[in-house]
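Quick one: structure below, then a few questions.
Some chains omitted; the rest stay in position.
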Amino acid sequence: MTSLQQVIAHASSRNIGAELYDFAADLFPICRSITGNGLRQTLQAIGARIPLEIHEVPSGTPVFDWVVPKEWNIRDAYIADDQGRRIVDFRDSNLHVVNYSIPINARVSYAELKSHLHTIPEHPNWIPYRTSYYKEDWGFCLTHEQLQKLDPDGQYDVYIDSSLEEGALTYGECYLPGQSEHEILISSHCCHPSLANDNLSAISVATFLAEALARQNLRYSYRFVFAPGTIGAITWLARNKDAATRIRHGLVLSGVGSADKFHYKKSRRGNSEVDRAAAQILRHLSQAGSCLEFSPYGYDERQYCSPGFNLPVGCLMRSVWGTFPEYHTSADNLDFVHADDLAEAWCVCLGIFDVLENNCAYRNLNPFCEPQLGRRDLYGAQGGSHNIAEVIHARLWVLNFSDGNHSLLDIAERSGIAFPVIQATADLLVRKQLLVAVGEESLRREQSHASEAVLTFNTTSTFR
Amino acid sequence: MTSLQQVIAHASSRNIGAELYDFAADLFPICRSITGNGLRQTLQAIGARIPLEIHEVPSGTPVFDWVVPKEWNIRDAYIADDQGRRIVDFRDSNLHVVNYSIPINARVSYAELKSHLHTIPEHPNWIPYRTSYYKEDWGFCLTHEQLQKLDPDGQYDVYIDSSLEEGALTYGECYLPGQSEHEILISSHCCHPSLANDNLSAISVATFLAEALARQNLRYSYRFVFAPGTIGAITWLARNKDAATRIRHGLVLSGVGSADKFHYKKSRRGNSEVDRAAAQILRHLSQAGSCLEFSPYGYDERQYCSPGFNLPVGCLMRSVWGTFPEYHTSADNLDFVHADDLAEAWCVCLGIFDVLENNCAYRNLNPFCEPQLGRRDLYGAQGGSHNIAEVIHARLWVLNFSDGNHSLLDIAERSGIAFPVIQATADLLVRKQLLVAVGEESLRREQSHASEAVLTFNTTSTFR
């Protein structure tokens, strides 16, 4: 069993789901935005768990076609009736204020107020989530029931104690060096206020992934980016064009805590190794996940997959943005995410990393006819409850296709046998001296003897 | 909106359908064949509307494996009973005479007569259409009802006042020069007598296409060939081997006036740009059309797609030859075609030309991350009733895939968004200085700056 498979196996005893849920719950009340103290507070909480470098990028900094915006902070906000009663109150839910609202303190008519209000008539007791990052404005979000109780003839006090000033955009980065400088990127947006699935679920899963991976000795280096959506990813890319060239595989994580099945949106390349690794893991889940073709909208894979970068970065989700009614509403709360679903997401990510960590090509040292499995005690299951036929089939598949040109992932795809079984089989066959790993070096040197081959880093292209 | 899109948009106000129908109706009574005065008269009528060069190729001229046949003309024909009554009369329908019948004037028995008669028992009041171009013979086509009224003991006068003599094969050609000498070919057979869908529908549509295109300044040159089926296309190809090398895209038009949905038969190449352009247009019709694989039978695409030429020429139809009962019968009359269906065929052709005219690759000038659409007023719909999500999606698709390697047609195919929306989006983004067209020249010069790129002619292969 690989080290990551061991981590996955130990997850249940550890009750990782409860830990993931509790961390998301701790962060839930904070009013985050694309800048400001809520974002900083969130990153500090993450930094308490994993080694996190926190970056502050001043307002006004040009980042590609964009400019880092002013920093927004908010302390209080309400709509009060003529008797001074707070009928819409930021203290009840930070969704009540349009994110990035400029300060206001005024008495306004119902008509004027209404032009600044947002509701969801179809879900009359849900509060929508709205933002106005790039147009200076103010507004309130409320339930449709609240709206309907307002008096059209009334006057209302609107009060938003916010600030929009020169400051900084904050993001956090956790870098875990591995044997190779080639990187796996995990990116989660962390700009949403009290929304549980989108995206505290992914923030929590990413944090605990970093925590788990930090204890391992891995082939790849891992980089976790916690940044506000769009502008944060753009800022990170603008400041890390070199680091971006080292990204071999990447996952944007979002909405991974709800009960929906998994959805993986492929990278722009469409058949990169991470796309195939994710498809491989999703295929063998008890509730098989679905793969979606790349499209240039969604989450921050939009930036990583912009044509200048074209990085092999996909997006792992359970619920897909914009397709479920709770999306961007107060119904995306702590009841909408579940410990078990978070735990499974954490395992799925580790499973994808496990494929990427262990995917390489081998060479069968007895390529002429099958080796005699029986005399090596390989014609039965070894110490386990595995399906015997599958175990033997896996051995035959790995032996037959280990011609130096097929990776373990190729073999898993073609055989329909799950990657961990194929990988364990390759390990066993290496121990039995029937197989040797093939590195780039030996692939290039035509005359090299298989026995001299060393396992070095293999790029995706090696395996295709 | 492109100039061709404007032509399409103006079609309804112009009532193009009625014009197309009326022109077909004018030509309907003429007795056409693969040679002769009916064919000449038809070409003269076309030449009254568009600049048409009429060619006369003498009988006996070798054309590849064939020889231009003798010229056939007919003035009158009938079968009369013993009381001199014309019971089958050419004046009622020119289908009554087997096309290319040699002259005869004789009294014959029922038995002898019958061996020269053709009917359709399943459709007892329809007259079949028959020819005998390459075997000198005579015959009559009649309804099965007419046949059944004949007296088996009777004697009949058969009279065909035709001539089959040295003469010429006539065809017409309309050449509309464009910016490039590369050509789009439109070919319609015009050898059938009074059959409306096959092929007056296509003759009329082609004529009005030439009329419309003659007023435009276009990228491609257009060549319209009006020639008898098979021998006419062969004759044209034999005399125009050089011109054929300039054909970049081509459409054989036939049977485009009936109520059936559109069918596009692919060129022998199977994935040429015209194949993809036609598929693109048919996909987005309110009643989506179907694409058919190439086969070496059908209409004159057989000749254009013969292996020595292998031109990228497909065949656009509504009803597919041989698959509908009215095919090659008197039921393919002016009731079988409709102004609306003709108008739609004319628009579909223009739509295909519009794709070909405007298909090229662009380069995103801000390839690193998305450009900020909001500050360019590109994050909402612009002055229109378009679906806002689609409009924004189109912008993101065009920006993301404008890497110099994807054509607009590639992007339309991959995004599922109709070509005109993609094309208009590219135009808008060029105006917004976010995009620049890529020409062959800049594609070849690796170091060239995108801003220097000029839009030159792009062959299909550039985009694949």
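Labels A and B are assigned to the chains in the order they are written; within every chain, residues are numbered from 1.
In this text, a residue touches a chain if its C-beta (ideal position, glycine included) is under 8 Å from a C-beta of that chain, and two chains touch if they have at least 3 such contacts.
The model shown is predicted, which means the values in this text are computed figures rather than measured ones.
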item: Copy number across the full structure, from 2 displayed chains; value: 3
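Definition applied: only the chains that are shown with their structure count from here on.
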item: Whole-Å gap separating chain A and chain B, where each centre is the average of the chain's CA atoms; value: 53
item: In the complex with chain B, residue positions of chain A that touch it; value: 63-66, 134-135, 230, 233-234, 237-238, 241, 268, 295-297, 302-303, 305-310
item: Residue numbers on chain B that touch chain A, as the complex places them; value: 364, 366-372, 374-375, 392-393, 396-397, 399-403, 415
